[in-house]
Every structure is written in structure tokens, then in C-alpha cells.
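Here the structure is laid out as C-alpha cells; the discussion comes afterwards.
With one protein chain removed, the remaining protein chains of the complex are shown where they sit.
Presenting chain A:
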Amino acid sequence: MMWVRILYFARLREVFGCGEERLALPSSAATVADLLSLLRSRGDRWADELAEGRTFRVAVAQEMAQLSTPLTDEVEVAIFPPVTGG
């Protein structure tokens, strides 16, 4: 078992009604892909917004991540829409 802190930004924060949560992961959930499938299993808007083919970004420890990026205990994960600054 390990814990991750998840941050949601912009549109995703509003759709999920949640800016931040701590989530316990089974030790088999070791990558971004595993975390996403756990979140999708909540169904409803989680399944919709995080479906494969939807466009969103994931950062792990404040670095842009890939599906294969590993997760570690107490790491900060952020999930957000494509950026629109400038």
C-alpha cells in the first residue's frame, strides 16, 4: 500500500468538484497508467474525463509524465487540461 497526493487544475478541478485528494494505492498500482485506471473505475465523470483519447496531462513530482512513469509513496501527482498561458 502507498499513498499519493493528487492535484486537479482548471476545468478538471471544476468537473470533479475536487482540487486535491490523498489516495491509497495498492502496491501493484505502480505507474500513472495504473492510477488512471483506478480513477476511471469510479465511473461517471471520472471515466468520461480520463477516458483514453481524451486530452489531459499528468505531472509526477512537478515533471510532465507519461503513462509509464512510476509512482512512489507520497509523491505529488497533478492532472490537468492542456495549458493556455501567455
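We adopt the following convention: a residue touches a chain if its C-beta (ideal position, glycine included) is under 8 Å from a C-beta of that chain, and two chains touch if they have at least 3 such contacts; residues count from 1.
As a working rule, contacts and distances are computed from a predicted model.
K.L.:
What name does the UniProt record list for the absent chain among "Phosphate transport system permease protein PstA", "Glycoside hydrolase family 15 protein", "Molybdopterin synthase catalytic subunit" or "Carbon-monoxide dehydrogenase medium subunit"?
P.N.:
Of the names offered in "Phosphate transport system permease protein PstA", "Glycoside hydrolase family 15 protein", "Molybdopterin synthase catalytic subunit" or "Carbon-monoxide dehydrogenase medium subunit", the one UniProt assigns to the missing chain is "Molybdopterin synthase catalytic subunit".
K.L.:
For the chain left out of this view, which of A:S27, A:S41 or A:T84 touches it?
P.N.:
Of these options, the touching residue for the absent chain is A:T84.
K.L.:
Could you tell which one of A:M2, A:L23, A:A59 or A:V75 touches the chain left off the display?
P.N.:
Counting the whole complex, the residue in contact with the absent chain is A:A59.
K.L.:
Write the list of chain A residues that the hidden chain touches.
P.N.:
So the residues of chain A touching the missing chain come out as 7, 9-11, 55, 59, 62, 64, 78, 80-86.
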